[in-house]
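Notes follow the structure.
With one protein chain removed, the remaining protein chains of the complex are shown where they sit.
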Amino acid sequence: MAKGMTSMFCFLVAFAAVFWVFVRRTAQGLPSPIRRIGGLDALDEAVGRCTEMGRPVHYTFGIGEMDGNVLASFDVLSYVSGQCARMDTDIIVTNALGEVQMMTEEIVRAAYVNAGKADSYQPDNVRFISNVQTAYMSAILGIFQRERPGANLMLGPFFAESMMLSEAGQQIGAIQIGGTGRTIQIPFFVAACDYTLIGDELFVAGAYIGRKPLQMGAIYAQDFGKWLSLVLMAVGSVLATMGINSVVTLLKK
Amino acid sequence: MKFVRSSLPIYLGVVGGAVVLLAYFLTPKLLQDLSKWFGEWRMTLAAFALTLGAGNLLRIHANRIRLKRESFAFSYVLIFFLIGYIVLGTFWGRTHPLYSYIFDNAYQPLSATVFSINAFYISTACYRAFRARNLQAAVLLIAGVVVMLGKVGIGYAIWPGFATVTDWIMNVPNSAAMRGINMAAALGALGVSLRVILGLERGHLGGE
Amino acid sequence: MDDFLTRMQNIDRRIIYTVVFIVLAVPMFKPMGLPLKITRETKASYDAIEALPEGALVMFATANAPGTQAELEPQSIAVVKHLMRKNAKIVFNPVAAESPRYCDRYREMMAAAGFEEGVDFIQLPYQAGGETLYVAMGTDLKSAYVMIQPGQYELWDSIDGMQDFDLFVDCGGGETQRWAIGHIEAKYHIPHITLITAVILAVVQPYFTSRQFSGIVSGLNGAAEYEVLAGFPGLAASGMDAQSLGHLWVIFTIVLGNVAYFITKAGKAAKARGGGD
Partner (left out) sequence: MDLAVLGVWIAAFCTLAVYSFLYGDNPVFKFAEHAFVGLAAAHVAVMGIENMRNRAWEPFVAGQWWLLGALIGGVMLLTRWFPSVRWISRIPLGFMMGVAAGMAARRAIESEFWKQIISTAGMKLDTLDNVLYLVIVLCTLSYFLFAFNDRTRFGGAIKSVGVVGQYVMMIAFGASLGATIMARLSLVIARLDFLFRNWLHLLD
C-alpha cells in the first residue's frame, strides 16, 4: 500500500461494497426512492417541443476530456437519441474529442437500431468539430443560426463555451438544459438555461432516467459517501475545536 | 466472435480502469509499470483519434458539397484551409515561417476574438438573469452586484467596504458552497467510473 | 409609459453590445487612474517566488491559448520576468496544443536577457493527453518525455523527476490546476502557484484555503497587482479603467431592468386590487 492511502483505499472498498449490495437489492425488486430532478424531467419536454416545431435537437458534451462527466452524459445521450428516433426528430451531436466522437457514433446508432429506426440514422449529424475551444464555439454559432435547433442539451465537462453556447441558444429561442460537474461553469447555465443540472445531478441522470439496478446501486453508494463525509466533517471539526485531531490523523493514514 | 465483438471491449476497459485505479494505492512494480504503459497508450490513442476527427470533418463537408446543401460554398473554404495547413505543417514543419505567420496573424486573432464574444454574451445574460423575480433570483442578484462592485476600482471608490464584503463572500459562502458541490460531484464521478471499471456498464459499446 | 417600461426590461442586445464597445474604448484614450487593491492570493504568489533560493529549479507548465491570452499573457510575462530576476532555471512545458507558441516567446525573452538555452531554460515538446500527461509526469517525468535524448539539454540531464523542482507554476484557464494538485502536488508536496483566468477563481480558491496552492494570480487585475508588486511597468494596469467602466454599464442595465420590472409589477398589483378596468 502506498503511503497515506490506507484509509482512502478502505473507503473505496466500502463504496464498491455498498454499490454491489444495492445493485443486488434493487435487482430483487426492493423499493428504491429517488428525489425529483427538474432538469431531467424536462428532457421529454425538450424533444417533444422539437418534434412539434419540426426542428432538430442539439446535443453537446463541451470540450473537456473524456472523464466522469462524459461517461454520465452518455446515458442521457442514449436516452435522448432513442426518443428522437421514435419521434422522427433529428438529433445533431457536436463533438470536440476524437474518442468521444467515436463513442457517440456508436451510441446514437445503437439508439436508432434499438428503436427500430436504423434507416433514419444520419451519420453526418454526429459531427466532430474541433478540440480547439474557440473553433468549436464559432462552428456552433454557425450551426445555431443555420440549422436552428429547437432544444439545446449541454451535458458534460464544460469550459468557457458554456456561456457562449447557452446565450447563443437563448437567442434562437431553443429550450435549454445545461448540466456539468465542473462547478465553475454552473453559474452560466443557471443564468442562461431553462433547466440546470447542478454537479452531481448530472451523474445520477442515468439512474434517474433508466432506474436500472446497476445505476441505482451507484446512487446508494454515492449517498453512503455523502453521509459518511457529513459525519466525518461535523465530528472532526467539533473534536478539532476541542484540540483532538484524531479524525484528521485517521483520514491521513 | 460474439465475445470479441461485444465483450472484449468491456473487459479491456475493466483491465485498463482497474490497473490505473489500483496503481494509485498499491505498489507492486508490475502494476506500476502497466499503469504507466496504459497511460502512455491512451495518450497515443488520443492523438490517433484526434487525427481521425479531422477526417470526419473533411467527410461531412465533402458531403455538403456533394449534396449542394445550404451555403456549401463555404465548405470549400474549410477544406482548402484544412488540407493546406496540414500539408504545410506536416511536410515543412510547424517552425516554417509561413506556418507561424498564419498562426500569428489569422489563427490567433480569430481565436481571441471568438473568445471575446463571451464578454458581450455575458453582459446580456446577466441583464436577464439578474432580475429579482423570486427570492432565489434576488439572492443571486444581490450577491452578483456586490461582487461586481467589489472587484473594480470604481466600487472601491464609492465605498471601500465593497471590497471587504466581496472578499468575505468569495472566501466563506462561495468557497464553502463550491466545496460542497465539488465533493458531491466527485462521488458522482467515482460512481460512474466504477460502473465502467467493474465491467457493469455494457450499454455504450455492446450495441448491434 | 407602460410601453417604455416593457422595453427597458427587454433592451435590444445590439444596443447593449454597442455601449459595451464604447465604454471599453473610451478609457483607453483617456485613462482615469482608479485605485487598485492588492489581494492576498497575488501577494502570496509573489512571496512564494521571492522566497526561492538563487538558481532554483522551476517548472512552468502553461495551457495558455488565444482564448485566454488576454488575461494569462500579462501574468505569465510578469512572473517569468520575476523568475529571471531570481536567476531561476526554468523548464517551460506547453500542455495545450496552442501553447508552444507562447513558450517560444518566453524563451526569446530569456535569451534576449542573456540566459542560455539548455542550461538556464528549456522547452519541453507538447504532448496530447491532458490529465494522462500530468499522471505520467507525476509517475515518472523522464519517461513521460522519452523523446528527449540524454545529452540534448544539460538542464534536463540534471533532473531526475518532479521531486527536484523547487516550484511548480501552473498557468491555464481550465482543468490543469486540478491535475497539478491531484497528480503532482499530492505526491511531491512542492510549492505550487497558479496563474488563472478570473473565471475559475471560485473553484481554485478552496485549494488555496486548504494550502494546496501557495498562491494564485487571477485575471487581468491579478496581473496588474503582480506588476505593481514586482515593480514592472504595466502591460495590464492600463486596461483596469476600461474594466471598471464596462462593469458600471452592466450594473446600470441590471438596475434598469429591475426598476422597470418592479414598477410594472406594482402597477399590475394596484390594478388587481382596484377590481379591474
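Chains: A, B and C, in written order; residue numbering restarts at 1 for each.
Rule of thumb we're sticking to: a contact is a pair of C-beta atoms (placed from the backbone, for glycine too) under 8 Å apart; a residue touches a chain by one contact, two chains touch by 3 or more.
None of the values given here were measured: they were computed from a predicted structure.
Out of C:C103, C:I181 or C:A260, which is the one that touches the chain we can't see?
C:I181
Tell me, which residues in chain A touch the chain that this view leaves out?
Counting over the whole complex, chain A touches the hidden chain at residues 7-8, 11-12, 32-37, 65-68, 70-71, 99, 102-103, 106, 129-132, 134-135, 138-139, 141-142, 145-146, 163, 184, 186-188, 190-191, 198-201, 204, 219-220, 222-223, 225-227, 229-230, 232-238, 240-241, 245, 247-248, 251-252.
List the residues of chain C that touch the chain left out of this view.
So the residues of chain C touching the missing chain come out as 14, 17, 20-21, 24-25, 28-29, 67, 69-71, 97-98, 125-128, 131-132, 135, 146-147, 178-179, 181-183, 186, 197-199, 201-202, 206, 209-210, 212, 219-221, 239, 242-243, 246-247, 250.
If the missing chain were put back, which residues of chain B would it touch?
Missing-chain contacts on chain B: residues 4-5, 8-21, 24, 37-55, 57, 71, 74-75, 77-86, 89-90, 94, 101-120, 122-123, 126, 129-130, 135-137, 139-148, 151-152, 166, 168-187, 189-190, 192-194, 196-197, 204-205, 208.
We adopt the following convention: only the chains that are shown with their structure count from here on.
Closest chain to the protein's overall Cα mean, using per-chain Cα means, please.
So the chain nearest the centre of the shown protein is B.
Measuring centre to centre with CA averages, how many angstrom lie between chain B and chain C?
17
Averaging only over C-alpha atoms, locate the centres of chain A and chain B and give their separation in whole Å.
14
Two or more other chains touching the same residue: where does that happen in chain C?
As it turns out, chain C has residues touching two or more other chains at 13, 65-67, 98, 130, 202-203.
Could you list the positions in chain A whose residues touch two or more of the other chains?
Where chain A meets two or more other chains at a single residue, that happens at 67, 131-134, 160, 183.
Show me the residue ranges of chain C that touch chain A in the complex, using the header's touch definition.
On the chain C side, the touching residues are 13, 65-67, 97-98, 130-131, 173-175, 197, 199-200, 202-203.
Quick one: in the complex, what on chain C touches chain B?
9, 11, 13, 16-17, 20, 34-37, 39, 65-70, 98, 100-101, 127-130, 132-133, 135-136, 139-140, 143, 201-203, 205-206, 209, 221, 240-241, 243-251, 253-254, 257-258, 261-262
Quick one: in the complex, what on chain A touches chain C?
Touch list, chain A to chain C: 64-65, 67, 131-134, 157, 159-160, 171, 182-184.
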